[in-house]
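Moving on, here comes chain A:
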Amino acid sequence: MSTPVLSTKGLTRDFGPFRAVDGVSLDIRPGTITGLIGPNGAGKTTFFNLISGALKPSAGQVLLNGQDITGLPPEALFGKGLARTFQIPRPFRRMSLLENVMLAPQGQRGETVLGALFSRAAVRAEEARLRDKAMGILEFMTLGKLADHPAGQISGGQMKLLELARALMGDPAVILLDEPAAGVNPSLTRVLIERIEELNRRGTTFFIIEHDMDFVMRHCDPVIALAEGKVVFEGTAAEAQTNPLLLDAYLGAAE
Partner candidate 1 sequence: MIGLISYIAFFATMAGIMAIAVLGLNLQWGNTGLFNGGVVAFFGMGAYGTMILGGRPEAEQFGGFELPFLIAFAGGILAAGLMAWVVGKLTLRLRHDYLAIATFGVAIAFESVTRNAEWLTGGAKGLRGFPRPFEAAIGDGFTYGLVFLALVLAVLIVVYVGLERLVRAPYGRVLRAIREDEVAARSLGKDPARMRLQAFIIGSMIMGAAGGLYVTFYAFVSPQDMAPILTFQLWAMLIVGGAGNNRGAVLGAFLIWGAWTLSGFALARYAPASMQLYAGSVQYILIGLVIVGMLLWRPQGLVPERIGKTFNDRAAKAPTNTGAHQA
Partner candidate 2 sequence: QDCAVKVGVVYPTSIDWGKPIAATALWVTDMINEAGGIDGCKFEAVLRDDQSDPKVGVDAAKALVDLDKVQLLLGTVASGVTIPMLTSVTAPAGVMQMSCCSSSNRLTQIAAEGTTKGLWFRTFATSNVQASVAAILARDSGYKTISILYKNDDWGQDIAKLAAAAFEAAGVTVVGSTAITDGQPSYRAEVTEALGAKADAVYMAIYPKEGISVVREWLSLGGTQNIIGTNSLKSDEFKEAVGMRYLANFQGTDTSTPRTDSATAFVDAYTAQFGAAPSGPGLPNSFDAAAIALLAYAAAGKDAKGADIAAKVPMVTDPAGEKIGGTVEGFTKALALLKEGKSVSYQGGTGAVVFDANGDVSAPAVAWAFGDSGIEEKRYIPLEEVGAFMDSMAK
């Protein structure tokens, strides 16, 4: 078995007396699409926040490709190839969709003062390239027509798509997606999945929180379940579906 691309050791986070994430140790193998499920309030988003540096853990460790990244700020992690999306979208509201997406790539030459002032030709070329790529991604997300639209003035579902578009633009090695399908039209969800699988085939690792069980069953392997901050299940999607604990607390009788 290959070394895990991402792993956590005893990751814990307290909010006052409340322990939202409780000693989670996990390994994410490279090249997988790992699903993370669990009841509302189980600590999934908090767990993502801990990995991506948005929150500092109360205890435990996060390793990226074997390197300890615990407590590193998010901006440092993105540079190391770890991207994440937000469950509740955070668009740059007074910027166009295109700008939102073009922002993502790391180390752009035009992002330094000197580059912006003096390497005009190089920056222009770089921009042209990024623009094409960004437009491609937006088109793919059915957002092409809105490329020049302020991101604060699009629908809730479109914001989720934009969130994903930004993450894809950076070509990260590992992408954490927090409920990418929630609020997205089912037809479009299919498109997204195709894209995710395609990227996955090319080597990108996905770690996805999702409540849409269709999605999880068909595309995630392995599946991890969190409840009350602890890992309660690790296995294949099929196993998850029949796990009595999950059936009771998460899937409910309806499924």
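Keep this in mind: a residue touches a chain if its C-beta (ideal position, glycine included) is under 8 Å from a C-beta of that chain, and two chains touch if they have at least 3 such contacts; residues count from 1.
Selection rule: all candidates are chains of the complex that A comes from, given by their letters.
What you see is a predicted model, and the numbers here were worked out from it, not measured in a lab.
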* Out of the numbered options 1 or 2, which touches chain A in the complex? -> 1
* Asked: Mind pulling up the chain A residues that touch candidate 1 in the complex?
  -> 52-54, 73-75, 77-79, 83-84, 86, 90-96, 98-100, 102-104, 106, 108-113, 115-117, 120, 123-124, 126-128, 131-132, 135, 139, 142-145, 147-150, 166, 170, 185, 187-188, 191
